[in-house]
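The structure follows.
Excluded from the complex is one protein chain; the other protein chains are retained at their positions.
By letter and in written order, the chains are A, B and C; residue numbering begins at 1 in each of them.
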Amino acid sequence: MNVLFFGITKDIVGSSEINFSNELKPVNVAELKKQLIKSYPEFSKLNSLAVAVNSEYADDDLPLNGNEEIAIIPPVSGG
Amino acid sequence: MNVLFFGITKDIVGSSEINFSNELKPVNVAELKKQLIKSYPEFSKLNSLAVAVNSEYADDDLPLNGNEEIAIIPPVSGG
Amino acid sequence: MKKVIEIVDEIDTAKVYAELSDANSGGICVFVGAVREFTNNEEVVALEFETYKAMALKEMEKIADAAMQKWSLNKVVMRHAVGEKGVEEPVVIVGASSAHRDACFEACRFLIDTLKETVPIWKKEKFKNKTVWVSAHP
Partner (left out) sequence: MKKVIEIVDEIDTAKVYAELSDANSGGICVFVGAVREFTNNEEVVALEFETYKAMALKEMEKIADAAMQKWSLNKVVMRHAVGEKGVEEPVVIVGASSAHRDACFEACRFLIDTLKETVPIWKKEKFKNKTVWVSAHP
């Protein structure tokens, strides 16, 4: 499973893209978040943590098969 | 007494400036309006009729001595 | 210079940001009024604007000052065109800059609303077969 990181999450993980194929096998978005927060406890201190699947905001119960484009969306601050 | 006319009032009187020294001797703004409406009955059909004295909106009870710059302000429609 | 107040023959919309920009302004809001092709389904050929210039400038100053008292603004622009204007041509531009966006949005709306109410400028709509002084009659 390939995951894109932006903003502060990119700084926390130290990379803009990580392949977690050997470690993460989440069945849905909620589980992905849980696994990532376990790996990167700093994520739990953020104001919010959203996940985009195929470049759309994804609900927690959206199922994942590992072939999606996954992106971690920390609190946005455009404008 | 010199009076400036703008917009539709200029069209009604047929001039942008008229010297009424022989006809009008109003003591205040209200009387000036009354005298003008008598001369130009079309003025009474307008949405509003304001008077500016020395380029400021004037209340009806403002006294006039005849040396002011007087302007007739029909409904404004800028913008 | 915090205020730009002008009656002009032609409005240059491109320069307003340079006029409103400011190191303390995170927000700039600008409104442009332009000539529409149709009024009540009648085709407009042109609008013609005339003004009592000395008074119009004074009234615009008053509006800008009132806005600067009411909101925390860094710069204000109010500029109105006179003469004949064709479809799509700008006839008025007003804007304000401020630290945060609430103030510049509210002030910009106030500037144009109040200008339309009090500034001695008159607009004649020219249709194919007639001309009408806007708002003159009930």
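Just so we're on the same page, a contact is a pair of C-beta atoms (placed from the backbone, for glycine too) under 8 Å apart; a residue touches a chain by one contact, two chains touch by 3 or more.
As the structure is a prediction and not an experimental result, all values here were calculated from the model.
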{"item": "Visible chains that the absent chain touches, using the contact criterion stated earlier", "value": "A, C"}
{"item": "Residue of C:Lys3, C:Lys62 or C:Arg101 in touch with the missing chain, whole complex considered", "value": "C:Arg101"}
{"item": "Contact set of subunit A toward the excluded chain (per top definition)", "value": "4, 6-8, 11, 45-47, 52, 55-57, 71, 73-79"}
{"item": "Residue numbers in subunit C that touch the chain omitted from display", "value": "13-15, 17, 21-38, 87-88, 90, 99, 101, 104-105, 108-109, 112"}
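Keep this in mind: only the chains that are shown with their structure count from here on.
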{"item": "Separation of mean Cα positions, subunit C and subunit B [Å, integer]", "value": "26"}
{"item": "Subunit A and subunit B: spacing of chain centres that average the CA atoms, whole Å", "value": "72"}
{"item": "Touching two or more other chains - residues of subunit C", "value": "none"}
{"item": "Residues of subunit A engaged with two or more neighbouring chains", "value": "none"}
